[in-house]
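Excluded from the complex is one protein chain; the other protein chains are retained at their positions.
The block that comes next holds subunit A.
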Amino acid sequence: MAIECLVLGAGQEVGKSCVVVSIGGRRIMFDCGMHMGYLDNRRYPDFSRISESGDFNAALTCIVITHFHLDHVGALPYFTEICGYNGPIYMTYPTKALAPLMLEDYRKVMVERRGEEEQFSFDHIVDCMKKVTAIDLKQVIQVDKDLSICAYYAGHVLGAAMIYAKVGDNAMVYTGDYNMTPDRHLGAAQIDRLELDLLITESTYATTIRDSKYAREREFLKAVHKCVDAGGKVLIPTFALGRAQELCLLLDDYWERMNLKVPIYFSAGLTIQANMYYKMLIGWTSQKIKEAYGTRNAFDFKHVCSFDRSLVNAPGPCILFATPGMISGGFSLEVFKQWAPSEKNLVTLPGYCVAGTVGHKLMSGKPTRIDLDKDTCIDVRCQIHQMSFSPHTDAKGIMDLLSFLSPKHVILVHGEKPKMAILKGRIESELGIPCFYPANNEAVSVPAGQTIRVDVTKSFLRNHFNRNFNLSKHEPLCFSDTIINHEEISEICSNERIAEGILLMEKNKIAKIVSENDLLHKLDAKEHTVQLAFCCPVKVKNSQQSLDFSTGGTKPLPGESNSEPNPPHQPEKLLRAVSGFVQRQIQTCHVTRGPVHPGDLMRPDSPPDGPDTAPNNLSQPSEMNASFGTPFCSLLELLSREFESKIDCCNIQKTFDHLQLKSFQARICLNDLCSYRIQQGQSDCKTETFFCCSWSLSDDILARKLLGIMREVELDISNIAFLLPEHASEHMEM
């Protein structure tokens, strides 16, 4: 199942953010913004691409708005009230509270100042907002049975959220605009480490790395202070919300500290009213402000005075906050016209201005003249200060977020094409994440995993955890590639904890993952055990003089007299003892089943001829261990050392008469008639010792490797004593 992402706005540009994502059969519209730089039909996203029939209710599951900026919410009333979308709309509490203010402010500017035909009315805004469901951060909203969404703190502006959306197994995040560093009134973006198929991120500052904000704030304050000291007027064009409050906090604080009396004005009741909202929504601001509000609400500004239009040309210095931010029209443009011609005055510009606005013209070079339209041109002699503390993340922030979340795919929006291309390159090369930056009206499809609901049985889990527990108890079994370069070996013993089981599918039932025992139980069947066996000859090299042990048809045993550099104490006695043991062993040489898996021991049908129960096996292993263990031990020890040197494993279990690796067991076989001995040509009795091996099917590959080793090696028993563990030589004392 793929996730399809149709970019209707903010594709390779900044403005009219709108992305429609199809995920797991649901279709979500993220943001519904307008472009501030256009007045024609390019200002809205091309909604017809969502549904040709225009039935948006059927085409979309829901709309989620990330924050109240017009380039993210501006087209919403148009979409709901004119285009007729009626489905659910989600935004955070602050966004729901503040978006109508922004919309109404914009509408007024458009209609009253530009004299344009209105795209939507005040009632439209009110009706539109009625359809909005307000959500809190981190609250998991169940949009329908399958789709859930969750908002995370994004910084940027009050109430800005990154949106996590999940349908079944597929999950994605749409960041909206975000800020990875805290500012004066907001905290930094915060998100959980989520498993994501797709991340859609803004990339306004795709290539910029910004320095400390503190220095930039000081610069701004210095410029403002200098201007008012010289009797100039400062025009701060801003959005009514967000930047205005941040700068106001900054100025209010500075005014307090410097004991300044110059009035600070807000151009409209809007911003004053906005402060009211900020006070109520203080829970969404930075930690510092939140902690202090019990005693004083930081948005109760001390130095802000109410403004009257007549004050524009009043003598004396002042600070004026005016909307809109990019001087695209409205009151900020009106004041700009009057204040721009004086060198004494100062205009501060936001970090980003959309092309086509006066702000953008002022930013690009230092114009002395701005032609507003055919009839109006403005002489620009005032000072211009560009504030670069935009509440957007910089390139480092984007990369940090991406490496933190490591999504499977990334789509860049809300940025400039050339910079996006550079960032895409970085993301793909540094993080290895496929990245796209589609243009408007382009769609990108990314693959996404899916899962099937299954039941998992206890016994399957128990087997898995037991196995892992055993694995972790010993050091992990792994084979060094330098010695044996067989992929299968490293596969069997790889570190990745692989669970093994059986998927059981029954008609009209949820599929079930079961253990082998579960399956047998379910089928009411008994396991037919298949065991593999081979009695394998191993060459034994004896550089020193060897003793002939042959008595009564027994196979000669390599001389244990040589196992001690000094001749052992009672060679005859040892000899007799060995032959006695061998006699008893002769009758049968059974394939013995040691503990293969912990689970096997619990099987009711486990064979009765295990080493402990076989009638012909030694009834008193401890006695045997004490008296006869040594020669076998030493050969087994030698063999096990061979294994250990050829394959990198340290969990070979050794007992007095056999060694075991996983289910593979090898014991010395003295029975010439061993039924697992398949004679191929003549074996050299003097130089070969037989090891009777058995193993279960599951370890066949391992066993074949071990057999291969056994065939190749030559056990050198001449210096066997050095190999003997301390306690083993004690056993020699008879």
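What we mean here is this: a contact is a pair of C-beta atoms (placed from the backbone, for glycine too) under 8 Å apart; a residue touches a chain by one contact, two chains touch by 3 or more; residues count from 1.
One rule holds in what follows: contacts and distances are computed from a predicted model.
S.K.: Given that one chain of this complex has been left out, which of "Beta-Casp domain-containing protein", "Origin recognition complex subunit 5", "Rab geranylgeranyltransferase" or "Gpi16 subunit, GPI transamidase component" is its protein name according to UniProt?
M.R.: The correct option from "Beta-Casp domain-containing protein", "Origin recognition complex subunit 5", "Rab geranylgeranyltransferase" or "Gpi16 subunit, GPI transamidase component" is "Beta-Casp domain-containing protein", the UniProt name of the unshown chain.
S.K.: Write down which of A:Y44, A:F79 or A:Y93 is the residue touching the left-out chain.
M.R.: The one listed residue touching the chain not shown is A:Y93.
S.K.: Can you work out which residue in A:K288, A:R369 or A:K458 touches the chain that's missing from view?
M.R.: The missing chain is touched by A:K458.
S.K.: Which listed residue, A:R42, A:H360, A:R641 or A:R704, touches the chain dropped from view?
M.R.: A:R704
S.K.: Hey, which of A:G283, A:G316, A:P341 or A:P418 is the one touching the hidden chain?
M.R.: Candidates A:G283, A:G316, A:P341 or A:P418; residue touching the omitted chain: A:G283.
S.K.: Could you list which residues of subunit A touch the chain missing from the display?
M.R.: Per the touch rule, subunit A residues meeting the hidden chain are 93, 96-97, 100, 129, 134, 136-142, 169, 195, 273, 276-277, 279-283, 293-295, 297, 449-458, 461, 464, 488, 491, 494, 496-507, 511-513, 516, 519-520, 522-523, 525-536, 591, 605, 607-608, 615, 675-676, 678, 680, 694, 697-698, 700, 704, 707.
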